[in-house]
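For this depiction, one protein chain was excluded, whereas all remaining protein chains were kept in their positions.
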Amino acid sequence: MRTGRFLRRFARHRLAVVSALLLLVLAVAAAAAPWVEHWLGVEATGISLLDRFGPPSALHPLGTDELGRDVLVRLLYGGRVSLFVGVAAALASAVIGTGIGLLAGYFGGRLDDLLMRVTDGLIALPLLPLLIVLGAIDLTRLGIPPEVAGAEDASLLRIVVLVALFGWTTVARLVRGATLSARRRDYVRAAVAMGAGSRRIMLAHILPNVAAPAVVATTLTVGNVILLESVLSFLGLGIQPPLPSWGNMLTNAQELVGTAPLLAVWPGLLIFLTVIAVNLLGDGLQDALDPRVVGKR
Amino acid sequence: MTRFLASRLLQALVVLLLMSFVITVLMTLMPGDPVDMMLAGNPRATPADAARLKALYGLDKPLLERYGHWLQAALVGDFGFSRLYAQPVLTILLPRLGNTLLLLGAAMALTLAVALPLGVYAARRPYGWADNAINLFCFAGISVPAFWLALLLILLFAVELQWLPASGLGPVGGEGWWERLPYLVLPVASLTLASIGGYTRYVRAAMMGELRQDYVRTARAKGLGEGRVVWRHALRNATIPIVTIVALEFGALFSGALVTETMFAWPGMGKLIYDSIMGNDLNVALVALLFATLTTLAGNLLADAAYAGLDPRISFKGDGA
Partner (left out) sequence: MRTGLAAFTLAAALAAAPMGTPAFAAKDELVIGMTQFPSNWHPSMEAMMAKSYVLSMARRPFTAYDPDWRLTCLLCTELPALDKGTAEYETRADGKKGIKVTYTINPKATWGDGSPVTTEDVLFTWTVGKHPQSGYSNFDLFARDIVAIEAKDERTFTIHRDKAVCSYAEINDFEILPAHLERAVFEADPATYRNRSKYETDTTNPGLWFGPYRIAQVEPGSHVVLEPNPTWWGAKPAFKRVIVKSIENTAALEANLLAGQVDMVPGETGLPLDQVLAFEKRHGSRYNVFYKPGLFFEHVELNLDNPALADLRVRRALLHAIDREAISKQLYDGRQPVAHNEISPLDRVHAPGYPTYAFDPALAGRLLDEAGWSERRAGVRHNAKGERLALEIMTTAGNRSREVLQQVLQAQWRQAGVEVRIVNEPARVLFGDTLEKRRFKSMALFAWISAPENIPRTILHSSMIPTEANNWAGQNYTGYRNPEMDRVLEDLEHVCEPEANRALWAKLQTLYAQDLPNLPLFFRADPFILPPWLEGVVPTGHLDSSTLWIETWKAKE
């Protein structure tokens, strides 16, 4: 019943629906990268020095890049990486943020004060410079075994962890606010009176009610992380080759923008479309989940 | 109010102190100390040379001792010298701060100048085609990778059309401020396009909130002109959340815009912070980052104060936050 109403409201937001569909298509296409690779009979890492900057052909629908690799397949694999980084980092920060927001809002008092001061402190930090410092620190000095620190996809995990460490503050604030108001609701009071445990109340009664703002904020985070990954790539601190990501493909293409402009256009366009779709989706979700706004329409 | 201010100031001080220590630790966790990097280019350096240079830069002492020395000197206003630039830290920092404030200040002003009317317009006819178009435009601005946008602007306006200079602070030897203006256009445009979306949406949300209020209905019922209702009454109240957001973004003004500064060869704070981190120039990185933190804190405080000052319903009495 609630789901039905949500869907009806969401469906009214046409741009959001289109965005959701677009994201779905992108995700499915990225997931299907190995099959596309197989079907085209090309290899994402298949370097061919004789086929550099090839024009679109039956074999390579979007042409080839500076090493003769198939651009389409690389874009799909890059989409896997970029979308994974975006979603994983957003989910991780959502989990941390929801947890902290719930605790702070439910228990209040000293704990709330402490957690919110930490949140304020983190918000006060200049994010990008810190990411640069943290991106360059030597993981082995922190006791992380060199096998993990030096792994090929370490750059990927590093970004996810860093974003999660700093990105949870928005969600935490939103969830805390929502928890504060939910705690005053009658059914929560009733549950407390009936002697239900704090954990049960938080998980069963409050969480569902604070999910809406968290979901919206998380959606928006996905877009921001994808953009952030492209900035880090621009600085040479992003996803490392040979793993393709939209961010590093775009960065690599900028120098050759005169010779092979399409190499810059495709990843740039995909980042643009994905982030805009994510934002519109978040917008639609907000309208659909927030009864105030829709009620007044 | 005084108690509130005092407690906030104390908090800010603690944050700054913690921050300075954390940055020092993080910078030491980065591999390769400055002397290692200097000597990497000099094959004939001996262990004695390395030890000598480390002593010269005080790198042979334990971290805590070094931090203590720095703190002592910093408290009396001596921030030391930049290792990279061989200049007092403030001599390096202040000109770039000026450049950044010019760039980001102009961008902020322009952003507000565009975002306010757009947001108000959108709020007056929500969910209409114009609102949808504005919405899409806003999201488009937010969603473009910054260096991609900068490159496109340079290629179009500097290379193809040759209307505007591609990069730089101003013409060499140019004295007048007006001569610098053309150099500001592209970087300001690329920053504005990126931030306009966020502000427009804040304005729109704030205005929609106000337009639903009873006093607006009353004013309309009383037959006041729609323009007067919107621009005089509703907008004035909607200013509160907007000012808050502007104040919160205040700190970003001082940490610069790294990507835009790099693409347009505009030596500002973002570039300085990045270069000092990458060049292991602890003194500069430390002060620059603290400065950015300080202004963010000041911005937060300002936001709270603006909130209280503009909205009579809020007071600071008995509220710790």
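Order of writing sets the labels: A and B. Residues in every chain begin at 1.
In this section, a residue touches a chain if its C-beta (ideal position, glycine included) is under 8 Å from a C-beta of that chain, and two chains touch if they have at least 3 such contacts.
This structure is a prediction, so every number in the text was calculated from the model and none was measured.
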Residue of B:Leu90, B:Ala106 or B:Ala298 touching the missing chain in the full complex: B:Ala106
Residue of A:Pro34, A:Pro56 or A:Pro241 touching the missing chain in the full complex: A:Pro241
Sole contact to the chain not displayed, among A:Val28, A:Leu50 or A:Met194: A:Leu50
Touching residue (missing chain; options B:Met19, B:Leu97, B:Val120 or B:Ile154): B:Ile154
Footprint left on chain A by the chain that the document does not show: 45-47, 49-50, 52, 66-67, 136, 138, 150, 152, 235-237, 240-242, 251-252, 254-260
Missing-partner contacts on chain B, residue numbers: 30-33, 36-47, 49-53, 56, 81, 84-88, 92, 95-96, 105-106, 108-110, 112-113, 147, 150-151, 154-155, 158-159, 162-169, 171-173, 178, 181-182, 184-185, 188, 262-267, 271-272, 278-280
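The definition used in the following text is that only the chains that are shown with their structure count from here on.
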Chain B to chain A touching residues, read off their complex: 11, 15, 18-19, 23, 26-27, 29-31, 126-127, 132, 135-136, 139-140, 142-148, 151, 155, 212, 251-252, 255, 258-259, 262, 270, 273-274, 277-278, 285, 288-289, 292-293, 296-297, 300, 320-321
For the chain A and chain B complex, residues of the former touching the latter: 15, 113, 116-117, 120-121, 123-126, 128-130, 132-134, 136-138, 141-142, 223, 227, 230-231, 234-235, 247, 250-251, 254, 257, 264, 268, 271-273, 275-276, 279-280, 283, 296-297
